[in-house]
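All protein chains of the complex are present and in place, except for one that has been dropped.
A, B, C and D are the chain letters, set down in written order, and residue numbers restart from 1 in every chain.
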Amino acid sequence: MYAVAIVAILVTLSLALARALMGPTVFDRIAAINMFGTKTVLLIAVFSFLTGRLDLLDMALVYAMINFISVVAVLRLFSHKDFHSPAENNVISVKVRRRWF
Amino acid sequence: MDLLIDISLLTFLAVTAIGIIRITNLFAVIMLFAIFSFLSATLFMTMDAVDVALTEAAVGAGISTVLMLATLALNKDHNEKQPDKNRHWLPLAVVLTTGAVLVYGTLDLPDFGDPASAPQTHVAPHYIEKAIEETGVPNIVTAVLASYRGFDTLGEVVVIFTAGIAVLLLLGGRREDPLDDGAKDKRVPQNLVLRIVSKIVIPVIMLFALYVQFHGDYGPGGGFQAGVIMSAAIILYSLVFGLGAAERIIPKSVLMFLTSLGVLIFAGVGIASLFLGGNYLNYSVLASSQVAGQHIGILLVELGVGITVFAVMLTIFFAFAGRERS
Amino acid sequence: MWDHLSLLLVVTPLIAAPLAAILPFGRVPWALAFLVALACAVMAGMQLWTILTGGPIQYELGGWAPPWGIVYRIDEVNALVAMIVSGIAAVALPYALLSAENEIEKHQIPLFYSAVLLCLAGLLGITQTGDIFNLFVFLEISSLSSYALISLGNRRQALTAAYQYLIMGTLGATFFLIGVGLIYSQTGTLNMADLAARLPEATGLKTVHTGFAFIMIGFALKLALFPLHLWLPNAYTYAPSVVTVFLAATATKVALYVILRVLFTVFPDGFVTNTPAGDLFLMAGILAVLSGSFRAIYQSNVKKLLAHSSVAQIGYMAIGLSFASVAGVTASIIHMFNHALMKGALFMAVGAIVYRVGACRMEHLHGLGRQMPWTFGAIIVAGFSLIGVPGTAGFVSKWYLVLAALEQQQWIVVAVILFGSLLAVIYVGKIIEALYFKQATNPELAVEEAPFLLLAPTWILVFANIYFGFDTDLTVGVAERAAQALGVAAK
Amino acid sequence: MVLDILSWVCLVAGGLVGVVGAVGIHRFPDFFSRQHATGTTDTLCALLILLGLGLQAGLSLAAFKVALIFLFLFITSPAATHALASAAVHSGLDPKRGRTDSEGQS
Partner (left out) sequence: MDFVVSHYNYLIAIFLMMTGFYTVISRGNLVKKIVGLNIFQVSVFLIYISLSTVKDGVAPIYVEGVKVYSNPLPHVLILTAIVVGVATTALGLALVVRIKEAYGTIEEDEIHSQDNSL
C-alpha cells in the first residue's frame, strides 16, 4: 500500500513539475513549486515507512521546516521587497502595485 | 521500488535543470533551484547517504535559497536579459567536449552498487569494521568526519569561517543601528497568522537543532546540520519579526565572537591533545581510555562546528538582509 | 614541540585568524599577523633544514595511520614551497601595515588581517598535506580568502575581477574534485603515497586518464596557465597592492607545486610521457610566454603589465615541467622560487608608487624616477631579474631552463625562451622609460620617496634577487634534490 | 487489523487526492482556479497520508515526528496559497480574463 501512495506522489510530482516549467505566469510556477516541496516531504515520510528506516523521518521534518522557511522568505520578497523590516499584514497595497514579473 | 524512485528522481532532476537554463525569470529559477536541491537530497537519501541528504536539504534548499532570494530582493528587475543567440556555440562546444570526456571516463567506472569495486574494498572497510571499537561512535560517518578525517573537518570549519569574514568584508561596511527599527516594529500592523505560527514553530526548530547536534553520534546529524537548522530558526524569526528584532537577540558583536569561538574550540582540542602527548587532534589522549577520549573529543569538536556554522550563517544572512534596496 | 613543527606551521596562522578578527584594537591585528608570519617563516626554515639533513617527515594527524587518517608528508619540494610562501608572507606583512592603512577602510582592517592569515594557512596547508582531499579543503580556504582580498581593491573593477576569479576558481576546484572522485573510484584511497602505490595497476583505465585530465585542468586554472589565465590580469591589477604582492608571489607557485606533485609523485613514472600531457604543457607554456609577453607590452597600467608578464613567467615554468626530466623540473622549481622574489619586489615597488601617487598608469609614473630614487632602483634591479640579466636571480632560472631545453634538443623552445626575454626587455624598458626619461606631467607636484616601512621589504626582496643570482647553491642545490624527491625519472 | 485497514484507506485516498489536485493544476484555465485545485487538495492529501502513516506507527517517537511534519505542512500550505493569490491580484493579474500571458509583458 505504501507503494501505491509512492506512485501517486510521484505522479503528482511530475504533474507539478510540468506546471512549474510551463508557467505561464510566474505565480503558476511558484504555486507548483510549493506543491512540489510539500509532496517531497510526503514522499520521504512514506519512503521511510516503506523501507522501515524510521530515522528518515528526521529528514522529512527538516524538509518541512526548510520548506516553511523558504515559503516565508518568498512571501517577504513579495510583500516587502526587502528583508530587513518586520512582516506586515496589509502591505500589499499601494507600493506593490507595480508589475515586477 | 527503489529503482522506480531513483529513476523518477533523476528524471525530475534533469527536467528541472533544463528548466533552470530556459526560464529567464530569476525568481522562478531560484525556486527551481530549491526544488533541484530537494530532489538531489532525496536521491542522496535513497542512496543511503542520510547525513549528506540532511545537509544538502538544509544548506541547498534552505540557506542557499534564502541567500539567493535576499540578493534578488535588492534588485528591482527579476528578469534575466535574454542571452545573445550567436554566442551560444562556443560554450556549447566546451560543454559537449567536457561531457564527452566524462562519459569516456565512466566507461571503466565500476558498476553502480558493485561491492567488489576499489572504494568498497580498500580503505572504507577499515572504518566500517573498526570505527565502533576505536571511537565508540555508532554513526560511522560521524566517526570518520570528526576523528579519522578530523583535520578535514577543521578545514571545513575554517572554510565557513572564511566565508563569514569574506562576507563581512564585502557587506559589513554600512552599519545601521538596529535599535532604530524598534519604533517601526510597533507602528506597522503585523501579520498575525505568521507571527503566532512562528512563535510556536521557532522553539520546535531550535529543539530539533539541539537534537540533531547531540544525536549526531547515533543517527544522522551532527554539528554542521545542527548549526544550519539553528540559524534557520533565527532567520525565520528575522523574516517575521524584522531584522532589528533579531539583531537585538543576537548582536553582531556576539556573533563575531561565536564565529571565532567555534574555530578556537576545534583547534583548541587539537592543541590540548598536543600537550597531552598525542598528535594533533588525537582525541584518545584526552581521557584515560581511548574510547572515552574519542567521545569527549568528538563531542567538543562537533560543538565547535555547530557554533561556528550557526554564527557564520546568521552573520551572512544579517549582512545580506541589512543591505538597503538600491 | 619539535616533532609537531610541520603541523604548527599550518595551525598557527589557522588559530591566529579568528583571534585577529576579534582583536579590533588599532594595530594589534597587524602585529599578530606579522608575528605569526615571522614564526611561520622560522618554522618553515627549520623544517627545510630538518629535511635537508634528515630526510622526509611524516606526521599523522589525529594519530591515525595512513591511509585511514590524514597525514602530512614533507620532502624537499613541500619544504621549499612552504619556505617561499611563509618567507614572502613575513616580508609582505611589514609592507602591509602602511599600504593597507592607505587602501583599506579602517573598520575592515582586523578582518583584512584575518583573511590574510587564512590565505596563508590555506596555502601552507596545501603544501604540507599528503592527502589529496585535504588539499582540496585547504585550496578552498586560500581561494575564498583571496577572492575576498581581491575584492577589497578601491576601484569597482575589483569586484568584477573577484567575481570572475570566483567563478573560474570554483570551476577549477570542482574539476579537481571530479578528477579526485574518478581516481578514487579506481583506487579507493585518497592518500597520495597510497595512490602512488596503487595507481600503476590502473594506468590503462579510461577513468584514470579522465581523472588525471580533470585534476590537471583544475589546477591549470588555478595556475593561470594559458589559455585558462583570463582571471589573472584583472585580479592582480585591481586588488590592493599588498594583496597583489602576496598572491602573485605565492598562489600560483602553490598551484604549480600541486601540478608537479600530482604529475610526478602521484601518477606513476612515464604517465606524462605516455600521454599527451607533456606536449600539452609545452604548447601551453610556449603560447603563454608569447601571448603574455606581447600583451604586457601593450598595457598602459603598470600593475596590469606585470600581471601579463606573470602569465608569461608561468609559461616558462610549464615549459620546464613539460620536459619531465630532472633538469627541466629543476629549472621549473628554480624559476618558481626566483619568480616569487622578482614579482614580489616589482609589485612592492609599484605599490609604493600607488601609496604616494594613488595610481599606477603609465602617465602617472612620468618623471617619478628622480623623485623616488629607491623605489626606482628597486624596479630597475627587479626588472633586470625579470629579463634575466646575468648577476640576477632571473638569469639563473633562464639559464637552467635553456640547459634543460638543450638537453631535449628542443631548439624552438630555446628560441622562444630567448625571444621571451627580448620582449621582457621591451616591457621593462617601457616602465623605466616612463619613470626616468619622460618629463613629469606636473613638475611642481613634489612626490616624496616612499616611507621606510615600504622600502625595506622591497629592498629585502631586491637583495635576495641579487644574492640568489650569485649564490646558486641554495636554489639550484635544493631544487635538484626536490626534483629527485618528486620522483622524476632520470634519463 | 482495523487500524491497518484504516491506514491503508487513508494512504490510498491521500495519494488519490494528491493526483486529483495535480490534474487540477493542468485542467483549470487560469492561475486562480488552479490555485483552488492545489490549495484545497494539498492539505487534505498531507492530512490523509500522514494520518495513514501515523496509524501505522502507533504511539511512538515516529508518530510524534509525523505529527510534527503535519503541523508544518498544515500551516505552510494554506498560508502560501493565500499569500500567492493576493500577490498575484496585486501585481495586476486579472482573474476574469482567464489565461493571461503577463509574463512576457513585464
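Basically, a residue touches a chain if its C-beta (ideal position, glycine included) is under 8 Å from a C-beta of that chain, and two chains touch if they have at least 3 such contacts.
None of these values were measured; they are calculated from a predicted model.
Student: Which of these touches the unseen chain: C:147, C:267 or C:395?
Tutor: Final answer for the missing-chain contact: C:147.
Student: Of the residues in subunit C, which ones touch the absent chain?
Tutor: The missing chain touches subunit C at positions 133, 136-137, 140, 144, 147-148, 151, 156-157, 159-160, 162-163, 166-167, 170-171, 173-174, 177-178, 181, 184-185, 190.
Student: List the subunit B residues touching the unshown chain?
Tutor: 6-7, 10, 13-14, 17-18, 20-21, 26, 29-30, 33, 36-37, 40, 43-44, 47-52, 55-56, 59-60, 63-64, 67-68, 70-72, 74-75, 80-81, 83-84, 87-88, 91-92, 94-96, 98-99, 102-103, 106-107, 109-115, 117, 119-120, 123-124, 127-128, 131-132, 138-141, 143-145, 149, 152-153, 155-156, 159-160, 162-163, 166-167, 170-171, 218-220, 224, 309, 316, 319-320, 323, 326
Going forward, only the chains that are shown with their structure count from here on.
Student: So the centre of each chain is just the mean of its C-alpha atoms; given that, what is the distance between subunit C and subunit D in Å?
Tutor: Roughly 57 Å, centre to centre.
Student: How many Å are there between the centre of subunit B and the centre of subunit D, using C-alpha atoms for each centre?
Tutor: Here subunit B and subunit D have centroids separated by 28 Å.
Student: Among the residues of subunit C, which are close enough to touch at least two other chains?
Tutor: If we look for residues of subunit C contacting two or more partner chains, we find none.
Student: Could you check subunit D for residues that touch two or more other chains and list them?
Tutor: 68, 72, 75, 79, 103, 106
Student: With touch defined as at the top, which chains are paired up in contact here?
Tutor: A-B, A-D, B-C, B-D
Student: What residues on subunit B touch subunit C, complex-wise?
Tutor: 101-102, 104-110, 117-124, 126-127, 147-152, 154-156, 158-159, 161-163, 165-166, 168-170, 172-173, 256-257, 259-261, 263-264, 267-268, 270-271, 274, 278-285
Student: Which residues of subunit C touch subunit B in the complex?
Tutor: Per the stated touch rule, the residues are 1, 4, 7, 11, 14-15, 17-19, 21-22, 59-64, 67-70, 105, 107-108, 111-112, 114-115, 118, 121, 125, 131, 133-134, 137-138, 140-141, 144-145, 147-148, 151-152, 178, 182, 184-190, 198, 205-211, 213.
Student: Report the residues of subunit A in contact with subunit B in the complex, numbered from low to high.
Tutor: Residues 3, 6-7, 10, 13-14, 17, 20-21, 23, 26, 29-30, 33, 36-37, 40, 43-44, 47, 50, 55-56, 58-59, 61-63, 65-70, 72-77, 80-91, 100-101 of subunit A touch subunit B in their complex.
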